[in-house]
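This is the structure I want to talk about, given as structure tokens.
Note that this complex is displayed minus one protein chain, with the remaining chains in position.
Coming up: chain A.
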């Protein structure tokens, strides 16, 4: 069973989501009301997935994400935010979150997203795809040295942003479902490369794997 931790500063919401998740057979091992507590508690309970709000007291959701990911590389972070602050979402994704849902997502969607996040897949809402596309467009002109999207990855992300499922994208581009997932995941991974070592490793991998 997937072990989840819910981080949100709003008690009604936090307890409500925790209860709903448990009713659907997801194990909620901890909750936390702010970013600092989230990092502390996560170190102790080692959840599989942290459900992270963005606007948190003490430590922002993005900073808490970065610290959780650094301390616990096996713990995945799924952002669940009521915030439409696009910059915050992008910040959390760059800090290592592998997915993003708004709080208006249906419960089935959330449970499904938690399952996929636990398996290490990227959970892309169309909104997140739009943000990630925008970030790479900005890079093209402002930071051409940083990793860019391949034309194929751009194509896939655009279809995600237009609401197509991975299966529909695979059918349209005549790719395998698995390849589509890989493209989506790579586009996130490249955003998360921040230090020189990671970038060098990425460059070497790309050099060895140019026919992608």
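Keep this in mind: a contact is a pair of C-beta atoms (placed from the backbone, for glycine too) under 8 Å apart; a residue touches a chain by one contact, two chains touch by 3 or more; residues count from 1.
Operating definition for what follows: contacts and distances are computed from a predicted model.
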Choices "Signal transduction histidine kinase", "NADH-quinone oxidoreductase subunit D", "Electron transfer flavoprotein subunit beta" or "ABC-type dipeptide transporter" - which one is the UniProt name of the chain not shown: "Signal transduction histidine kinase"
For chain A, residues in touch with the removed chain: 10, 12-13, 16-17, 20, 23, 55, 82-84, 86-87, 89-90, 102-104, 106-107, 125-131, 133-135, 137-138, 141-142, 158, 161-164
